[in-house]
Structure formats: C-alpha cells, structure tokens
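Before we start, here is the structure in question, set down as structure tokens.
With one protein chain held back, the other chains of the complex are shown just where they sit.
Coming up: chain A.
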Amino acid sequence: MERGASRLLEAVASATASALEEAETTLPADVLGAIEGALERERNPIARTQIENILENVRYAGEHALPICQDTGVPVVYLTLPPTVPFTPELREAVAEGVRRATVAVPLRPNVVDPLTRQNTGDNTGGGMPAVHVTPGDDLTITVLPKGAGAENCSRIAMLLPSQVGSVARFATETVLLAGGKPCPPVVLGIGIGSTFDGAAARAKEALLLSIDTMTPYEQEICDAVNALCIGPMGLGGDVTALAVKVRQGHCHTASLPVAVNVQCWAHRRATRRVAV
C-alpha cells in the first residue's frame, strides 16, 4: 500500500515535469492553428513580419527543444482527481517536485520570488507556487499552464453593477486598449463572468484551458470588438489583436456582476498528462 502511494507520487512528479517540458517548447495545435490563421488574414506588412517571426520561432523552438519564450512563466497547475486519490500535502509536494525537475531539465528561468523582498527561490516553487487547482474527475490528469508576466500584468477585474450586463465587452476591450503592445498580442482573452470576486478571476484563467478552435457568438462579438482596435501584433498596428476570446461563467449574487479578464500572450502554452492510478 505504502509502495503504491509512493509510486503514484513519483508518477505525478514525473508527469508534471513532462507536461511542463511539452508546454514550454511546443504550442498546442489549436493555438498554432490560430496563429497560422492570423497570418492568413493579416494585411498590415509590419504585422505580417511579426507573425512570421512568431511562426519561425515556434518552429525553431520545437526542432531544438528550446523554450518558446524566455519568460517561461510561473507554473499554474490544474488537477482532476478521481475519488480514490485524495488531495494530500504529499500530492501537492509531488507536483512541486515536478516543477523543480522541469526547471533544471528544460531549463526554465527561475521566476518565483518573495513578493516584498523579491528574493528568488531559484526553483520556481514557493509559497502558493505552483498554483494548484483541484477538481473532481474520473481520471487523474495534470494540466499545466505556464503563465508569463507580460500578459498576466495586463489582466483586470471589475465588480460591475447588475445593470451593466451589456458592458462586459466594453470592459474586456478597454483592458486590451490599456494594455497596447505590452502583453505580446495577438492575445487570447480568458473572461470569467459571475461567481464572486475571487471566483471570477479563477474562471477567467480556467477559460484559457478551453480550446480556441471555436467561439460562441458572444465570444466572437467580444473578439471582433478587440480586433477593431487595430492594435495588431506587438502593438505595431494590424488586423489581428486577439486570436480568440473564451468565456467561463458562474452564477452570482443578485446584486453582483464580477468580471475578470485574464490576458494571455500569443505563446498560449498548455499541456496535459493522464496518470494511471
């Protein structure tokens, strides 16, 4: 029994490291497809050079197993756990061990610091890092979403009034307007609508886990509004400012309308591993 438990923890650490390595050096097919689609419809010549650089960079990074971006981000990890696997401190530590291994193996830039002293922990783990989110599921799966700071820093949350339901698109578009070229557009927006102050932010990031192959009419409407700004790739002007907008919502207090916009750069990195239990 004890041996089985330690085998599972080792499998979790190994799968976390492996998922991070994939996420840092390759792009998911839906994201790569969206960038290729952006090159097809972009008409601005400077913007086209930026998208061509991005595609060449992704190709080169993949061929040489190098990080796509030097901001290898901070690790955000989503676990689904079956009823037979409890979320224990040991399981959490196994995920952190996977992060430490990937930091050396890929290698990743050590990005995690104390918020006030700015002292670097050196291994991308620390208090609350990696951020681990757990939901019940049929299988044990580990999804990593390394999050860079350029885009994360441009994210915003608002407590709108219930009468401002029509203003969600305005708030999201304004977020991109204020961000300009800083978050490395073309961006993907994860929008969380409803729940509570903290719940909206969590949903905004969870929305980034959804495939960007398709958009609902509501997501498309917000995406069109963002693209009409013509900020373009890297803020140098152009037709494609957003690759996609994804929305995740939750119910909320009758007096509330929390809205969070989590900005994600074009290097929308994520990877999933399933661990046999």
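Just so we're on the same page, contacts are C-beta pairs under 8 Å (C-beta built on N, C-alpha and C of every residue); 3 or more make two chains touch, one makes a residue touch a chain; residues count from 1.
Note that contacts and distances are computed from a predicted model.
S.K.: Which of the following is the UniProt-recorded protein name of the chain this complex doesn't show: "formylmethanofuran dehydrogenase", "Branched-chain amino acid ABC transporter permease", "pyridoxal 5'-phosphate synthase (glutamine hydrolyzing)" or "Fumarate hydratase C-terminal domain-containing protein"?
M.R.: Hidden chain, UniProt protein name: "Fumarate hydratase C-terminal domain-containing protein".
S.K.: Of A:5, A:29, A:46 or A:161, which one is in contact with the hidden chain?
M.R.: Answering carefully, the residue with contact to the hidden chain is A:46.
S.K.: In the full complex, which of A:150, A:199 or A:250 touches the chain missing from this view?
M.R.: A:150
S.K.: Decide which residue listed in A:132, A:231 or A:261 touches the omitted chain of the complex.
M.R.: In the full complex, the listed residue that touches the missing chain is A:231.
S.K.: Who touches the missing chain here, A:54, A:158 or A:208?
M.R.: That would be A:54, which touches the missing chain.
S.K.: Using the touch definition from the top, which of A:20, A:99, A:184 or A:245 touches the missing chain?
M.R.: A:184
S.K.: In the whole complex, what residues of chain A lie against the chain that is missing from view?
M.R.: 46, 49-50, 53-54, 56-57, 60-61, 64, 66-72, 107-111, 120, 148-150, 153, 170, 173-174, 177, 180-184, 225, 228-237, 265-267
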